[in-house]
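Notes follow once the structure below has been shown.
For this view, one protein chain was removed and the others were kept in their places.
Letters A, B and C mark the chains as written, and numbering starts fresh at 1 in each.
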Amino acid sequence: MPAPSPDGDGTLPFTTDEMMTVAAARALGDGRSCFVGIGLPSTAANLARATHAPSLVLVYESGTIGAKPNRLPLSIGDGELAETADAVVSVPEIFNYWLQGGRIDVGMLGAAQIDRYGNLNTTVIGDYDSPAVRLPGSGGAPEIGGSCRSVMVVLRQSTRTFVPSLDFVSTVGFGSGPGDRQRLGLTGAGPTLVVTDLGTLRPDPVTCELVLTSVHPGVTVEDARDACGWALAVSPSLGTTPAPTAQELAVLRTLVGSQDDGVRSVAPPR
Amino acid sequence: MPAPSPDGDGTLPFTTDEMMTVAAARALGDGRSCFVGIGLPSTAANLARATHAPSLVLVYESGTIGAKPNRLPLSIGDGELAETADAVVSVPEIFNYWLQGGRIDVGMLGAAQIDRYGNLNTTVIGDYDSPAVRLPGSGGAPEIGGSCRSVMVVLRQSTRTFVPSLDFVSTVGFGSGPGDRQRLGLTGAGPTLVVTDLGTLRPDPVTCELVLTSVHPGVTVEDARDACGWALAVSPSLGTTPAPTAQELAVLRTLVGSQDDGVRSVAPPR
Amino acid sequence: MSTTALRPLADAVSELVSDGDCVSLEGFTHLIPFAAAHEVIRQGRRDLTLVRLTPDLVYDQLIGAGCARRLVFSWAGNPGVGSLHRFRDAVEHGWPAPLELEEHSHAGLTNAYVAGASGLPFAVLRGYAGTGLDGRTGTAVATVTCPFTGERLTAVRAVRPDVAVIHAQHADRSGNVALWGITGVQKEAVLAARRSLVTVEEVVDELRPGPGAVVLPSWVVSAVSLVPGGCHPSYAAGYSERDNQFYERWDAISRSRERFTAWIDEHVLAMAPS
Partner (left out) sequence: MSTTALRPLADAVSELVSDGDCVSLEGFTHLIPFAAAHEVIRQGRRDLTLVRLTPDLVYDQLIGAGCARRLVFSWAGNPGVGSLHRFRDAVEHGWPAPLELEEHSHAGLTNAYVAGASGLPFAVLRGYAGTGLDGRTGTAVATVTCPFTGERLTAVRAVRPDVAVIHAQHADRSGNVALWGITGVQKEAVLAARRSLVTVEEVVDELRPGPGAVVLPSWVVSAVSLVPGGCHPSYAAGYSERDNQFYERWDAISRSRERFTAWIDEHVLAMAPS
């Protein structure tokens, strides 16, 4: 692992996945509750907790509320989550009382495909009955997307992932546009932020269509447009994401290393 | 407390309430599960557990499953129940998973009034809106009466309690007769046994009307008829309840004494 | 989400409970929040809708003191002793004020809390069928047809109190709460309510929840107040037994309006806030 230079001047070497994870982590506010799955969302949430958001409450669908893992969990059933949690409840309780009860601020979701309205596919590529690729399926995502106060989607951007039309709707974002969430009885605000390896997108407040609101360092608007399967709208106030700081990179790399080798060395600063 | 003579020859002095409690206890089979409230049902169930039914599983609506109290509990929230139980669950769980789930063999209920079809009133004497006596109400009884595999009712018999028409239906027995339980969606068999201070009654298998099936020692059929507000049917095979044995009385009196003075001396023989 | 601060009971009650509120004080014969109820009486709250499975002495006191306009309940007795005389006097004679009743079974009212905690407008159960309760629940009970089997089942409307009040054994300094023993419907009551107050026996440096403990993180609790003995005369597992003599004495105290009023004057109104 390369040691980053100590000054966070935006010229540090970092990968696009690291930029994506850091950008997702920064969007998680301190003291909020966050419903996280394993993988990049869990990495981002733990990075946030280890940096600017020490009071972020991590809720995993396995029933661990307020988990404070000292290493990245290998799965949502990792004993590390149960042992460090404020409370461990059953799976029915986590979905009914905590998620559906409207108590979670941010739900973090990944996907294999996303469309312009932030709808997500995690089920199948191709036809459902004779699929090209059978993916794992919905898991907790439909109701995380429905009931969390807001949703953050994290995925790599390409024409394979940013598609004009999903092969399967696993999780509803804004459906086919304004008013659909209300018509469907979805209580949360939906995907208010999408973080990719190229930049960040937010829904237009009127049309609900995703709009590119920032690009990561070194990424152009053309890069982002080329990696999108529909005519990507760009915000008039497009910004550039600040590069990862040395501290962010150091903590992130230690976190990721902790998963590989089981080291328990990432105590959060609290 | 008078010490009973050691031979159980039917001539021991005992009260009518003691006879009633002993008769109720005897009807509880070993190894079965029993949903009990505080008062006479709890006394009878603990008497059964301390005598012929050491493996009787006592379930209280406070969520204690398999409670093995060493003294009679003062209320269903008595710590003694939680401390001696196999499992303590929430009130939603006890009603939904255990009672409504159809897992309880016998529900024990008391009442202020009963009618010929075993329907029970624990709510009000007189008119609901301007009552002569406002009673505590339904509590767990409607669903105990509905979902337990069978129900045992225990109450003192008089023309005030055995009435032609209830002032209020708190718990359905057989409704207005055959087929009503099925029509109402009540899954259990209903009140298959009523134990009073005068004798025992069981429903006629065809009409569902309660029939006097035994009288306690010293009680006549006329006594039972006089203490009933409707024309009481009598079984052609009417029997006499065996008197309490010396052992039954001794255990019962120790149990009741344990409630008064808090003595913890009634360990069951297991 | 807000982080709970420990605060004096009088402040917490003043902030959280207003005239006309729907208030649920829960604790299934165990951990009954008497001290908080006494503070509600001292602050002179009126026109409350009181929700509770087992009104017990705690609501007998609130009803007799004139705080309640409406009672939502399923079993109103003095457990193991007999009647609740203040409840009966209000129902039978309208003293000190008429009391509207919304009457349920335990299973029904429990599921109404579950629906409230779950963010659902109603819950489904097998219950009430054939009983006289059908007409006595206001508009809170209806039927619903299973879309798969066609079976008719009972629907009970969700309870969403303005405030839930419970008593627990422990809180930590961040306001996380743990209670254990018989835990009843306290979790559901707190999660169903818009605001919540927890009185606790003890504040500890670290929660160490034991078997069967319910833990409520600080961000679902509005306020925590340290009130040792705050559930007397009921039980607090690990702290105190039920004061059964008080439950028995209450029968005589509460039989007469005069004796009750004198008791409230002396033991509640004249007392300093906890």
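As a convention for this text, contacts are C-beta pairs under 8 Å (C-beta built on N, C-alpha and C of every residue); 3 or more make two chains touch, one makes a residue touch a chain.
Because the structure is a prediction, the values reported are computed rather than measured.
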*Which listed residue (B:Gln113, B:Ser147, B:Thr196 or B:Ser258) would be found touching the missing chain in the intact complex?*
B:Ser147
*Identify the residue among A:Pro41, A:Gly63, A:Pro191 or A:Gly229 that touches the chain left out of the display.*
A:Gly63
_Selected residue (touches chain absent from view) among A:Gly29, A:Pro131 or A:Pro217_ = A:Pro131
*Which of these, A:Gly29, A:Pro54 or A:Gly139, touches the one chain of the complex that we don't see?*
A:Gly139
_chain A residues that touch the omitted chain in the full complex_ = 38-39, 61-64, 74-79, 81-82, 88, 90-92, 95-96, 99-100, 123, 128, 130-143, 146-147, 168-172, 175, 180, 184-187
*asked:* Residue by residue, what part of chain C touches the chain that was omitted?
replied: 119-126, 139-140, 142-144, 146-149, 151, 153, 155, 157, 209-213
_Residues of chain B in contact with the chain not shown_ = 31-33, 55, 57, 65-66, 86-87, 96-97, 100-103, 105, 147, 187
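Basically, only the chains that are shown with their structure count from here on.
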*What is the chain whose Cα centroid lies farthest from the Cα centroid of chain B?*
A
_Need the central chain here, defined by C-alpha centroid distance to the all-chain C-alpha centroid._
C
*Report the inter-chain centroid distance for chain B and chain C in whole angstrom, where each centroid is the mean of the CA atoms.*
29
*chain A to chain B: how many Å between their CA centres?*
58
*Pull out every residue in chain B that's touching 2 or more other chains.*
none
*Mind pulling the chain C residues that touch 2 or more other chains?*
187-188
